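Can you read through this structure? Questions will come right after.
Left out: one protein chain. Kept in place: all the others.
Labels for the chains are A and B, by order of writing; each one numbers its residues from 1.
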Amino acid sequence: MADITAAAPRRRARRLNLRLWLPLLWLGAVALAAIFAPLVAPQDPLMQDLMLERLPPAFMDGSEPGYWLGTDSLGRDVLSRMIHGARIALFVSLVAATATCLFGAALGLVAGYFGGWWDRVISRLVDIWMAFPPVLFAVLLVAVIGTGLTSVIAAIALIDWTRFARVIRAETMVQARMDYVDSARIGGARRLTTLISEILPNVLPSIIALLMLEMGIAVIVEAILSFVNLSISSDDPTWGSMIAEGRNAIHFAWWVLLFPLIALFLTVLSFSTLGEGLKQRFDPVLQ
Amino acid sequence: MTAQTQTRTTASEAVAPAPSLFSVRDLRLSFPDLARKPLLGAAPRNEVLKGLSFDIPAGQITGIVGESGSGKSTAGRVLVRLLEPDSGSVLYEGRDIGHLDESALRPLRRDLQMIFQDPMSSLNPRHKVWRIIAQPMKRYGLGGTRADAIAALGKVGLPAAFAERYPHELSGGQRQRVGIARAIALKPRFILADEIVSGLDVSSQAQVLLLLKQLAREMGLTIAFISHDLSVIRHLCDRVIVLNRGEIVEQGSVDAVFRAPASDVTRTLLTAIPLPELDPDWLS
Partner (left out) sequence: MTGSHTHPNTLDVMQLGIALPNGHRLLRDVSLSLRPGEVRALVGESGAGKSMIGKAVLGILPQNLRVTGGEILLEGQHLGAMTPWTRRKTVAQSAALIPQDPLTALNPARRIGPQITDPLVRIHGWSRAKARDTALALLDRVHIRDPKRVMESYPHELSGGMRQRVLIAAAFAPSPRLIVADEPTTALDVTVQKQILRLIRELQQETGTAVLFVTHDMGVVAKISQKVTVLFAGKVMEDAPTERIFTDPAHPYTRALIAATPSYADLDRPFSPVPQTLIAELQGAIARDDARHQGAAR
């Protein structure tokens, strides 16, 4: 009975997981900056001062104290605008991605597990939806509801739920074929119970990874919509509108473009890396 | 597994037969063959079970043997109603359960348990062992506390510490014990054991089989034991049903079938087993 020795299971010594902590560090910093923006931002993000236009960042000649990352062509502080822009970026990514995830994942789970009629209807809907060009869809939507944060969020959710539905449906179908699902039936579980307490925990890591990815995508979509001036009013600072403005001055004031771009890049990268990191972290088998 | 099986003679055939727990008549089942599905219209169907008639006597271990594709697992899954037959009757204690819907089956499921071939896939990787065992108990009002799960683990010879483990932290033999613990925790009347030792080392195989035999005796269980290994069936079972391509080619008491196999299929299966003894002519 070598079989039943109760030696403690081997666990890998917990190393500091950089894939988890680096993105968390960056996102935490961005989130704190966003929440306490009025306290953290060194200047008023909307205050124009034509005497201070296109100031270079602090490490270059000709900079002014208090304007760490320089100013744009209207003399507004880049760092302060970025900090306030983070508010919008994070708000949109959080709300839009969560809405997308809840809607898409629920449909994916139902289609993947109940199959049959449910699956046919949901899958056809996804097919039809995906045949629609997403950019056109977003522009149409904004044209109908008008510009503003609500329409940005609605656009993201209405376009991207298909991604969740498709991936989660496939994943659910794989899980539904596992013996533990039959085993739950043998154990007298109802179908909805089986879906929620047996299958969902196994699909959850994928949902979390997708959710993180979607947050990154939401940040980008918001930036793109502000870039083409379809998001909120152009006075309010967003990363996308800053990039759009910075583009015009790239030859003589590159910092206006570069710093929001770096913030956008790091944020999106952090979300997708965090997604993978969390997926591994929550998988008892991979650990 | 001792030699005592030998003392039980074929006389049991002549004496009043044990009452049947299951009585299956002309069982037919087919699956759609999606590989040959035309673009429009229904896929042609592959007949997997072609009119099986057999009884599972109460309190005995019935072996179901055959090669892959013989339909043995499919037949087993009809008994515990994971599958619904196309036609024919599946009488459980005289009641046809062949076409009951899921809610009508739920009260029956407690009595009709199953142990799966691959314990890795049949134990939810996200749940701890105690939860895997306790959840069905709770559903049927049989307790379902951590202590109840630990008691069930004790019956299969696993210490309490295993309650807090995840399935992937166990060896194959241990996982299969957890599968047995989950089934017996409901105090069922019937257990379907589907190739439960085919993935195990010989040593764990012997342990699991001894355990199953002991539990069957203690709890008065009726067992259908699906296997491709006639040696195991010979040692464990009272009766045997030999399947080939969805049809029964032979059935009877193990003593009778092994002493004088009536079907070529049975003889081929028997001679194909490499016994652990020298036989220079076996491969020629």
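One rule holds in what follows: a residue touches a chain if its C-beta (ideal position, glycine included) is under 8 Å from a C-beta of that chain, and two chains touch if they have at least 3 such contacts.
Everything numeric here is computed off the predicted structure, so don't read it as measured data.
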Full-complex contact with the absent chain, from B:23, B:73, B:117 or B:207: B:207
Absent chain, residues of chain B that touch it: 1-3, 5-6, 67-68, 172, 201-207, 209-210, 228-235, 258, 268-279, 282-284
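One rule holds in what follows: only the chains that are shown with their structure count from here on.
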Inter-chain centre distance, chain A versus chain B - centres from mean C-alpha coordinates, in Å: 49
For the chain B and chain A complex, residues of the former touching the latter: 80, 82, 102, 106, 109-110, 112-114, 116-118, 121-127, 135-136, 139-140, 157-159, 161-162, 165-166, 168-169, 171, 173-174, 177, 182, 186, 203-204, 207
Contact set on chain A toward chain B in their complex: 1-4, 6, 8-10, 178-180, 182-191, 197-198, 201-202, 284-285
